[in-house]
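For this depiction, one protein chain was excluded, whereas all remaining protein chains were kept in their positions.
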Amino acid sequence: MKKFSGEKGFSTLFLIFILILTCGIFMNLKIKTDMIPRKKIPGSSIIYIPSGKYLKFATFGNSSIMADLIYLWAIQYYSEYTIVDRYKYLDHIFSIISELDHRYLDPYELGAIIAAYEARDLDIALNILDRGLEKNPDQWIFPYEAGHYAAMLKKDYQLAREYYKKTMEIEGAPPIAKRLYADAAFKSMDFQTSWQTWLEIYETAEDERIKKIASNHLYQVKAGMDIHTIKEAMARFKEKYGHNPEDLPRLVKAGFLDSLPKDLDEKDYIYDSTTGEVKSPTIPWKR
Amino acid sequence: MTTVLTIKDLHKSFNIGFIPKKRKILKGISLSVEQGEIFGYLGPNGAGKTTTIKCILGLILPQKGKIEIFGNPHLALKAKEKIGFLPENPYFYDHLTASEFLDFYSQLYVMDKNKKEEKIKNLLQLVGLEQSAGLQLRKFSRGMMQRIGLAQALLNDPSLVFLDEPLGGLDPVGRKEIRDIIARLKEEGKTVFLCSHILQDIEMICDRVAIIVNGKIINQGALQDLISEKTHFTEVVFSGVDPREFESLAERLSDQSGRTLLKVFEEENVQKVLELIQSKKGKLHSLIPRTETLEDLFMEVVKQK
Partner (left out) sequence: MKIKAIAFNTFKEALRDRVLYLILFFAAVCIIFSRLLALLTVGDPVKIIMDVGLASLSFFGALMAILMGAGLVFKEIDKKTIYTTLSKPIHRYQFLLGKFFGLVLTLFIMLLLMSLIFLVLIYFHTFKIEWEILIAILFIFLELCLITSVAMLFSCFSTPILSSLFTLSFYIIGHSVWGLEEILIQKIKPGIGKILVQIIYHILPDLENFNFKTEIVHHLSIPSTIFLYSTLYAIFYTLFILVLAMLVFRKRDFI
């Protein structure tokens, strides 16, 4: 073989030498390039994805896989605390996922959690859950959670009440939804509805515990209503005489009340004439 | 006469199959080709003809052996500049037109630009393709492919041309034309190394032949030598002499209308027969030495193997 090699251009030995040389050089260059820090934008591109409806065309029937991928990506992306403005497209990204796969339930819940607790933007959280309900009308969990966010974080009891109402109406919703609804109604000052609902709960309750809870709440609602009435009368009294009444019966005598209301246990309400505070004689959940 | 191609003890084996199995293709080929001759390389399919040519051209690297072209090692560019090659069933870059194709190959030689265009035109004319110069090779018929192949083999005005089955797949007219071109090459002083398993081709035009069977050269030499060596018997036809007189010298084949046909085996017996006829005042009608044809020779050699 050796006698041919000179005629084929380069000798094998020379080529192997070049081979080792270039290998050494590019390994060195690799080390050099590794040492140069390059700016990376973690997950920078996906927020520019157009709406999911159009993306669906581009997935050729694999839209649920795409939804999975974006969901997975989103989880990573939102746990990256170095990206300051990462919540900018939160709603958009989760709307893409829902467009790609309506029935994928986890992203709605997680999206809402991220929005509520991380981004502290309850409107986005409620938006995401609204979308969940819109696409999945049979899932009580979305309005249920939305009710929680509205009641506990947003303190918007009117809104919470609407969500709980929606929850109640969905088949399979837990009975607590109705109680939460009644409570939210109470907190949003709709005593009539709250009373009505608690009464229904009381009458249909199957075990003693629930009955007790309902009865306590009925007590609370009645107390609330009564205190409200008393306070109204007191306000008019103060308007006329310039000071708080010395005791509650005086309100009846002055004609501001037809009769002095009593609580559910036929006890009198407690009145502090110096501060003008009216309290129920018993704390409702200690009855 | 100078030797243009020398092959000495050429060996080549291939590893064939998924689990490599050594198969010997060439088992020690030695031959030499003289300048100006048409050398026929003859053998049945699979004997190693094409492998030999590929070894010479550097397409296959032999395990053992020495090949020299014009005194240079065969892989030297100096050697390659003086040779031309037409492969078996040629197939070329079919995206090119005939003239583009020749132009491309001419760039691989050191060639004057002005001379190049004229050369291409002449070659296309030589092989009868001047009408198809602008046609893409993919539209060529098999015969046309063979012709353009011959044209590219002659691009560099080679002193030594290797033709692998140049007449394969051609119609009788085509065969004659290619044969004429080969004869013309010889007239121009070129050496032609012609590879074929078709005997008539070689018989008609070759000066010298080598016969390869199973990777070994069985016989080689000038065509006349190979064949006349093997003169088996002579047929003698005469009249006017009693045939029984020749019984000791020859075999009597027939007696028809007073003429006798004898089959004489030995050379000196032919002489004796002639003398006898002369002395008996008989009349000699014909004397034909029956030599073997190349085909007989070939068949015999192959059968022996």
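Should a chain be cited, it is by its letter among A and B, assigned in written order, with residues numbered from 1 in that chain.
Note that in this section contacts are C-beta pairs under 8 Å (C-beta built on N, C-alpha and C of every residue); 3 or more make two chains touch, one makes a residue touch a chain.
Values in this document were obtained by computation on a predicted structure and should not be read as measured data.
Asks: One chain is left out of this view; which of A:T22, A:Q76, A:Q158 or A:S273 touches it in the full complex?
Replies: A:T22
Asks: Of the residues B:P90, B:P166 or B:G215, I need the one that contacts the missing chain.
Replies: Only one listed residue reaches the unshown chain, and that is B:P90.
Asks: Touching the missing chain, which residues of subunit B?
Replies: These residues touch the chain not displayed: 14, 54, 57-61, 77-78, 80-81, 83, 85, 87, 89-93, 95-96, 100, 104-105, 107-109, 149, 152-153, 162.
Asks: Quickly run down the residues of subunit A that touch the omitted chain.
Replies: The list for subunit A reads 8-10, 12, 15-16, 18-19, 22-23, 25-27, 29-34, 36-41, 44-45, 47-51, 54, 89, 92.
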